[in-house]
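All protein chains but one are shown in place.
Read from first to last, the chains carry the letters A and B; within each, the first residue is number 1.
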Amino acid sequence: MAEKEKSTIVLFSGELDKAIAAFIIANGAAAYDHEVTIFFTFWGLNTLRKDQQVPVKKGFLEKMFGKMMPRGAERLGLSKMNFAGMGPKMIKHVMKKHNALTLPQLIELAQEQGIKLVACTMTMDLLGLQKEELLDGIEYAGVAAYLGDAADAKVNLFI
Amino acid sequence: MAEKEKSTIVLFSGELDKAIAAFIIANGAAAYDHEVTIFFTFWGLNTLRKDQQVPVKKGFLEKMFGKMMPRGAERLGLSKMNFAGMGPKMIKHVMKKHNALTLPQLIELAQEQGIKLVACTMTMDLLGLQKEELLDGIEYAGVAAYLGDAADAKVNLFI
Partner (left out) sequence: MAEKEKSTIVLFSGELDKAIAAFIIANGAAAYDHEVTIFFTFWGLNTLRKDQQVPVKKGFLEKMFGKMMPRGAERLGLSKMNFAGMGPKMIKHVMKKHNALTLPQLIELAQEQGIKLVACTMTMDLLGLQKEELLDGIEYAGVAAYLGDAADAKVNLFI
């Protein structure tokens, strides 16, 4: 049996447009039967946050980070033309008009297709994010696990 | 006959400095006889816009996007130190002083070297960009075509 092609994406950025690009590429690769891993680190972790507040115990700085960072896929800004939140509204509007999947739908599709969503435990520690605050069904690992996947993969992107 | 090495670049960003970096790497790879594809998506599409206005019929939001986004390689800003347009002027000035190719020249060279410039049709739809508004001699495709190229390539970058 032939082994599956592998692809990995590091999602470092916490912006709506980049997250959409990452999930479109990832879902596309999974549709072509690649084994796909997205490794969420730094601001990319915000994509995985649940949209409701989760009561967890945190230190002061961790609380600050938690408050200042967007809570989940619905709340991300744009890397360009954010215009205090008007840009994301426009993008979401045109995406709806074109029947494009929203980011939460793209994430759901990714999970259905078996794409491995991995939260970087080191940056979770740094930003004070706890497992309870992130989506269910994701994995937790460090850079070593990412490198293990990437070394076997054909397509490796940093977004 | 040995097959050519392949390289792909996704140009997602719409900034002068990143576009220059993308085209320098792409032209370098083509000079080493790689088969190179640049896949322009989201803000990266602005690199391919013609610098004159093209009369096409658009909806309101698409017109807004069209007006707000830079029209072509000459009008892109910098990712750092843009200073309301002074940064790009400085960069262009030092590039001229050092006889470095300008972005429009780098694009021309890319086309002469047979680099495949591909506009992402899905984001063209979203941003309301039409073929008439983009440079001649480019190709149009979706993420599936990009993944097909990337799976065969040694060097795949997301810029």
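Convention: a contact is a pair of C-beta atoms (placed from the backbone, for glycine too) under 8 Å apart; a residue touches a chain by one contact, two chains touch by 3 or more.
Worth saying up front: this structure is predicted, and the values here are computed from it rather than measured.
Check A:A31, A:V54, A:L109 or A:V143 against the missing chain and you find that the one touching it is A:V143. Although one chain is not drawn, its touching partners on subunit B can still be listed: residues 5, 17-18, 21, 24-25, 28-29, 31-32, 34, 79-81, 90-91, 93-95, 97-98, 100, 154-159. The set of subunit A residues touching the chain not shown comprises 10, 12-14, 41-43, 61-62, 64-65, 68-69, 122, 125-128, 143-144, 146-147, 150-151, 153, 156-158.
Note that only the chains that are shown with their structure count from here on.
Note: centroid distance subunit A to subunit B, computed from Cα atoms, is 25 Å.
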